[in-house]
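One chain of protein is taken out of this complex; the other chains stay put.
== chain A ==
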């Protein structure tokens, strides 16, 4: 079976590294974007649609919410799971994110078990 692909969207490089590392350990090949707009360009360039995107909330250019809305407008991305990863102070946005089409929510800081548990809830396999 092909290695599952994940897209990590976060304006913090440190956060992208941490998330990328955790996802690699869980058996994913990862791609990175620093904001929603970059992520969309990446998706449009690439032939394969990732199984999963980890989406930060606050980002310059295009934030997480707008990215989710943009992606959910296009039917070709229906199967791509959107996991919002934000700090706990932003939990009030959760309803907004879910309404816009996010599949799950993970609060920073989190453990690798918590990430694995979310992937399981999304019906995604992990190592």
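Just so we're on the same page, a residue touches a chain if its C-beta (ideal position, glycine included) is under 8 Å from a C-beta of that chain, and two chains touch if they have at least 3 such contacts; residues count from 1.
Keep this in mind: contacts and distances are computed from a predicted model.
Per UniProt, the protein behind the absent chain is "protein-glutamate O-methyltransferase"; the candidates were "Light-independent protochlorophyllide reductase subunit B", "Phosphate ABC transporter ATP-binding protein", "protein-glutamate O-methyltransferase" or "ATP-grasp ribosomal peptide maturase". Where chain A meets the omitted chain, the residues involved are 84, 88, 91-92, 94-95, 97-98, 102, 104-107, 109-111, 113-114, 117-118, 121.
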